[in-house]
Every structure is written in structure tokens, then in C-alpha cells.
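Let me begin by handing over the structure; questions about it come next.
One protein chain is absent from this view; the other protein chains keep their places.
All chains are identified by letter, namely A and B, in their written order; residue positions are counted from 1 within each chain.
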């Protein structure tokens, strides 16, 4: 069992622990989640802003805390109980406790006739409303009569919580992995990103040296990201070399790549190179199909080079935003595959120098022991890769491009660069 | 009967009225034409320069005024009578009244054996000469004997006349339509341009608001255009966003597009977008095939972004520069089709902003009533186009490009931009 398989198992276990917390934009479900992450990720730093905080065009809403929500049917049984599944309540529902007819109740019930077995995921962050979600089958079976709807929740001034981890490397250039924690029990479209980010944080923390500084961001989607950017945009604009949104990285179906707005940033090139190396097909999406926090990172004026490598892209799988997006759909194997491709992306990033020759003309490799001094037909073969690297080392090509030009393996090119650098021939 | 059909009929009627005037580079035929246009196009401004005026490498020639030219045959009958068809005289012929043998006369007769029924169109603006044009069939039938050739004309210092119309819009950026009036009775390769330009001037004048300022130019071809540019080049260089030469826009055969020298100016892109929307095939010509006033507008150093959307391109149809280029070849339907495509080009130009977001990150559409506050799978569909526009609104893409990127209709994108601008979200 290799390292990524072990990390995939670990990540799935972590997702199971985080599953029941009632995450939303704000509230104790987010804090419970961050408590667990703080335990698992050394040096994770927690931050918060207050209700009313302005982030660009947005304002942080009141904090919503759900104790429990349920419906009592005419025969006294309890349905839509959030103690059983926290998708049953519309996110950010106003507190209520009222008795009402089935017809009146139906104005507050949400089901998806297209997936009659699944409970849909519905929120109402920015409009005063309350409601319950249930399967279409359950809805159809509800008898007439008086119902009691109880939402035992508070919606009061409070905070929006988030966290980040910065692992400093040899340079101030940053690689960012960003994921979100605001959906309650949703496995692929939430927890998979959180746990893969956690696994990558462990991988980077264990690397003996890093050229790049790595930043891991855990925020509520959209508003949390805007809050995060509101005080860090200038810094990120100056330092981010590449960024990746982690979401929908846990199922076992195909792989997807969602391009940045520019389509050719370092982030895009690294993502495509790592995917290509897997030798497996993938779905390529333009930024038009964006759907997660790249919407903010790549927004005009924000202009950060983010793209996304997913398994099934959000919105394309039937389980999306339903109770079927669960920890059977997300598997240790699916998580391990995403950890593996992102680990390779990190490795390619670390290798991604643009070497520049220190010497005018070819250097004399012979006196450095890098060239066969007895010259005959074929004698240069062993030195050819080094000579090829030197021949193109004008500072304009990075390792992946050199690999393409020369027709040699990326890692072999990187090794040649290391060797030439050690001999003082490359800057 | 739609608006363009009505304008096509009106334009054809106008062409009929202009048909008999003996237009040339100079003289009363041009002035008669401008008199009619002044009546039809409110605010058309007339201009003139004198013989000897220098325009770049050229000098305005003497003014040529033809009263009548004809040949008396040995049997006393009259042929090549310009009262019957003003193509019978070589343009700018010196005045003459002489009797000469058929052989001597033949040095002054022009016919086209390739089109034995047609009278060819011949001019001699810049060399002292005189001559007559007739069909090859008529030429072949001429009996031996003494002929009298009479050209009752004057060639004296005078003026070169031209006109323009400027319709001011909200900005000083200009769209130019240029056409020429120096060919006598020629329908496609002269009058079609004049009457379509007149129709477009009426269309623009009736528009409730224009972002662009529109300039319509009526000049003798080549030297008139150079005269026009000689005092306006600096202004045009600063202000012209796109220009179009109107010529050969009246027949019912295919459509042609002649690219600017750069091939990718706003003019080219607008022309191609409007043609593409018609869904019909067209012939694409590079600037190598130029033949009208784009020769001056796009000349090195002049460098104005002009292209041309025609029906049959000059030089490619057999009627070209013969008496067969008449008002049966040019039809109301052909003119209406050209009016329609140029009307659409104007509309696309008016829509062709490069929107730029006013807000960092996605704005909160919900509180502006532009987004469904109850969020569930599929709830964003209605706002998707606006979000897509915002996501790419970095000031570098215009409406047509956004339409391509997003995969939405140009007009729908334009509407979304209007709406977002009204809400202060786009600059």
C-alpha cells in the first residue's frame, strides 16, 4: 500500500469525522470543523471577522446556529429531523415554531421530483425565509392535517470563521490551495476538498525543502473567500505563482480540469502536465464552467492564477447538492487519486525553474568530468541531455517546456539542471 | 414589407434619378448628383477645391464639362450619342470637331471584343486624348468613308466637388461610410454605393441614440478621397474606430468581403460577424484584391481601418465597367440586402463595448434582485449570463468576443451588459 493510498484512507476517515457538523457560512458547525482540522494540521491559524464586515461588494451576515429542526406530522411522528440529516433544514432558516396545514407547510418544503429518493440541499443566506428539504417520495406521502414545524436556531450578530496555513519555503513566491467549509453533510462537494487539502498540507510539511511558500486556505465559499481576499489581495497579487481550488476530488469517476480565466498560467500548465502524465483521459472545461472559488480568485481585478483539478466536476454528477453526495460516493481510492495528482503538481512546481546559462558559449564539460574526453562517434551521448539543457538555458523556458523541446522526461531534465547548477554552469 | 425592403425600393428610385447625370472626377454631373443628395440627406455638407489643388502626390485636374458628344457617319446618321448613353465618350476627352476617315477614327474608338454587345467604360483623366466607346458589334458594322467626330466639352480651371455628413454621437469615436460619385451611368459600381450610403445615413439619423459619431463621405474615387484625406487625415487617424467603403452593393448575386490591410480591425470583425449572422456563404478577399477607396484609406501611412462588404466584387462580374452595369442588374432586393447587413453592422458597432467590472470579486447580485436568493441546484441559471459577463469583464473583450467565449447570442450579451451597467456593476 503506497503512501497516497494510506493518505486516501486517512482522508476518508477524517471526512467521516467531519460529516455530521452542521456547517454553514457561519456558526458552530464551522468552528467544530476547524477544531478538528487544528488538531490534524499543525500550525493551522484561525481567523474571524464580525457580522457586518464589508468585503468588497458583500457584507458578512448574522451568525446562524442551528440546534435542531424537525416537523411533527398529524399523527405525532417526527420527520425532517436535522439530528438525522442536517440537509433537512434550509440553510439560514429563520427560527420558527408553528402549527400549520399541509397546504401552508408546502410553501416551505423543497423536494426534487427529478431525484425522488434524495433530499436536496437548499439555502437562503440573504433573504429572510425558513424551510425544510425532503425527498419527493416522502413529500408525496404526507397526509393532510395539522403539522408543527420547529426550527430551533438563532440568527444573531456573531462571526465568520476561517483558517489558513502558511508553510514558508526558500522564496516568497506562493502556491495556494484553497477549499471551502460551509456545506453541511456533503461529501464530494465539500469534505473531499477539505480532507485532500489537509493531506497535501501534511505532504508539504514533510518535504525536506521547498522553493515555494505554500498557503492552504479553509474558508466558507464565496463570502469567506472574499473576506479572505479583502485584506490579503495585495500580498497575494504580488506573490502567488499558482493557485488551485480543491473541490469534488473524492469520487471514482473521471477526472476534470477547469481552466483559469487566462488558460495558460503556470497553474494551468502544471495541472495539465500532471494530468497528462497519468495517461488517462479527462474532461477539459473552460472558465465559463467555473463554479467554486476560482470565481473570486480569477475575477477581473482580483486576477490570481487559479485553476482546478477535480474528479467529477460540480453540477455534472447527479449526486451533486443532494443527500446522495455522501461518503459512499466519495471513497478512499478516489481521494488517493486526487492526492496523487496534486502531489505530482507540487513536485512539478518545485522542479519548474527557468534555467539560465552562466557561461557564454558551451562550457567545457570535459574538465568537470561531465563529458567523455576521448571523442569518437557516439561518445557524446551520455552528455547530450546536459548539452541540450545548456543550449536552451536562456531563462525563457521552464523545465516542462525544456522537456517538450528536448524530448526528455521532466524529472531527467530537472536532474540535469540540478547537476549543471551544482557545477556552477546554470544560474 | 419590412423597413429594409422599403429602403431598398427607395434607394433604387434614387439611383434611377441619378442615373443620367454625366458624372466624372469634376463637372456639373457631380454637382447635379450632389444637388439631389442634398435634397434627400438633411445636413449633407458640400465642399470643393480648385484645379491645381495638391493632395499628397496628386493634383486636381481641370474641370471637365460635357455638353454632348456624337459621331456622324458617312450616311449622315448619328451614333455614339452621349444624349443616349453617356458612356459613349471617353471620360475627360478633349473637345474636338473634326472629319476623318474610318481608319483614322478607329484610333479613337474603344470596344470590347469579349463582350460584343456592351459599350465599355473608358477614361483618360491624366493624358490629353479624346475618344468614343461603342459595342464591338456596332464597330464591326461601320462602313468606310468620312466621319465627323464632335466632342462638345470644356476642360478648364474649375473645381472638384464632394460632400460629407457628420452625425454626432455620444463619443468622438467615428464610424465612416465612404462611397464615390465619378462614374457616369454605372449602377453597381457607383450608384449602388451612393444610394446605400444615403439609406444608411437616414437609418443613423433616425437612431434615438448613438455611441459613435457617424461620417458619410461622397467623393470622386481616388483623387477625391485623397483630397478628402489631405485636410482630415490627422483628425480621422485620431477618431476613426471603423470604416467601410460602399461599392457594388446592389446586385442579387453572392456576398463578398474584402479585408482591410490588417485583416483584424474592428471594421473587419464587425463585417464578418454581421455576414456570419446571415448564415449565407460569401467570398472572402484579402486586401490584395482591393479596388476602391480602401486603396487610399488603408495605404501605408494613412492606416485607417477600412474594409468592404459587397455583393459581387468589382472586376469579378461581366457587367463591370460596361453599359450592362445598369439598373436591371442592380435591384431593389439587392440593395435591401446590403442595407440590411450594414444596418446590422451599425447595430453591432453600437453594442461593441468592452465592459469592465466596477467591483472586485463577484458582486452580490441577490440584493440587487438579479439573483435568486433561495439557492438550490439550478437556481443560478437565470443569472448565469450576467455572471459570465462579469467573470470576463476585464476590459479586454468586446461584446462579440464575449458572445463567442460565453456561447450566447450577441444581443443577449449586450442586454446583460446594459443591465449590469444600469446597476453600476460595469464601467
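Note that a contact is a pair of C-beta atoms (placed from the backbone, for glycine too) under 8 Å apart; a residue touches a chain by one contact, two chains touch by 3 or more.
Bear in mind that the values here come from a model prediction, so they are computed numbers and not experimental data.
In the complete complex, the hidden chain is touched by one of B:36, B:166 or B:299, namely B:299. Among B:148, B:233 or B:284, only B:233 touches the chain left out of the display.
Taking the complete complex into account, residues 356-357, 359-364, 366-367, 373-377, 387-388, 390-395, 405-407 of chain A touch the chain not shown.
Although one chain is not displayed, its contacts with chain B can still be listed: residues 55-58, 90, 110, 112, 120-127, 129, 222, 225-226, 229, 233, 261, 286-288, 290, 295-296, 298-303, 315, 320-322.
The working rule: only the chains that are shown with their structure count from here on.
In terms of their C-alpha centroids, the spacing between chain A and chain B amounts to 57 Å.
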